[in-house]
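Only one protein chain is missing from this complex, and each of the others stays in its spot.
Up next is subunit A:
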Amino acid sequence: MTRPAEPAPSVSRRLLGLLLLPLALLLGIGVFFDYVSGSAAIRAAYDRALHEMALAVAAHLRDADADGHIDADLPPQAVAVLRADSVDSIYFAVRAADGHLVSGDEELAPPAAGARSEFGDGSLHGQPIRFVRHAAVIGGRTPVTIMIGETTRKRSAAIRRIITSVVLTDIVQLAGTLLLVWLGVRYGVRPLRALGEQIAQRSARDLAPLDRAQVPAEVRPLVHTLNALFETVRDSARAQQQFLADAAHQLRTPLTGIIAQLDLLARESGSNGLAPRLLALHESTRRLAHTANQLLALARSERSATTHDDFAQVDLEALATDAVAQYLDRSLLAHIDLGAEASPARTLGSLWLLRELLGNLVDNALAYTPAGGRVTVRSGTEGALAFLEVEDDGPGIPADQRMQVRERFRRLPGSPGNGCGLGLAIVDEIAHAHDARFVITEGADGRGTRARIDFRAA
């Protein structure tokens, strides 16, 4: 069976492509939203803690006098507690309404005034900080602004941790889903694969209907159509065989009569001058009959006319010995030593066609081998192959013509005998019909011709 050179579109690849890409995208989006919502929650928690610090500082503040001087009653212990953090640096600043620093770190600059309480990002000493600005009114009349700033190491680490765990979980989930999809698709297309294999394993000559039992509904129409096609081809091959059988009968019967009558006439006309003409006529008619036979054999062995209807186990050893027995008289007349070296070998094939094949090879070898030569018919097995072989020690076929001689009506220039040039074409067709390999090489010691057909052993 010939296969297309480029990879065919695959259903499972298509299904996987259609499912995996959107799934991966969906899961990616999920990871993104998990990241966004997870980090927002962490940021809110840290912001709340920052805001509580601001409220704690505010609780320590009193307005000292009526001029609005603020007494920052922040004992060193309280400041120490406020600043105590092993990871982040914490800054604070309490400023009066006019902006001057009441207590804390001068470098924590006030942002533009705004809402009562707001968070913001900034940087201090080259480090990113998160700050809260809290506006408070001390003693009911003195407005102050409290700012708490904190470097972002802790919250970054927390966000990293949570993101890592969320993304890892999501990735595992993604991988799991993809694996399930892949397995599902593989399992799902198994009936299709089975059908493909069923078709691939068949010989191209096999026209038996495909088994529809295991075929999924989606491809049932395809199988149905294929089976219908097989039947059409089989019917037309059978019709062709029937036609050829009828044609054979119609051609051969009158030829038989003519040849036999010419044979008798030539003998009866012994003394008068008609005998040579009658013999020539007899010989021509015999040649015509041979050509008709070969044409019929070629037509019957043609690919379009062969079905596997009559394929069965064929004993190649018996075929080889039968061929020697059948052609023995002709080899004796031609003074050629015809013999067999037959070992057991079997293949699946059409007995009639294989007999025709071997007959043509032996016929050819006898025609081209001079008197005193030797023709050997062999059968045997080699590994998984069963072979038929005919070797002669005649003039041989030049290496560059070994393909051409299989063409129809092709004869080597200067060939003896009265062949019609169809013998090897018939062998080639029959070998094809059996998915067998037909090879022509030189014989032993580089002399003569060795024609060999390799079949699958059965």
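Criterion: a residue touches a chain if its C-beta (ideal position, glycine included) is under 8 Å from a C-beta of that chain, and two chains touch if they have at least 3 such contacts; residues count from 1.
As a working rule, contacts and distances are computed from a predicted model.
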Between "Aldehyde dehydrogenase", "Polyamine aminopropyltransferase", "Multiple sugar transport system permease protein" or "DNA-binding response OmpR family regulator", which matches the UniProt record of the unshown chain?
-> "DNA-binding response OmpR family regulator"
Given the contact definition stated above, which residue among A:T253, A:S284 or A:Q404 touches the chain not shown here?
-> A:T253
Touch criterion as defined above, residue of A:A96, A:A289 or A:A367 at the omitted chain | A:A289
Identify the residue among A:L18, A:V81, A:L168 or A:L264 that touches the chain left out of the display.
-> A:L264
Given the contact definition stated above, which residue among A:A59, A:L222 or A:A245 touches the chain not shown here?
-> A:A245
Touching residues on subunit A - with respect to the absent chain = 241, 245, 248-249, 251-261, 263-264, 267, 286, 289, 293, 296-297, 310, 321, 324-325, 328, 332, 337-342, 350-352, 356, 376
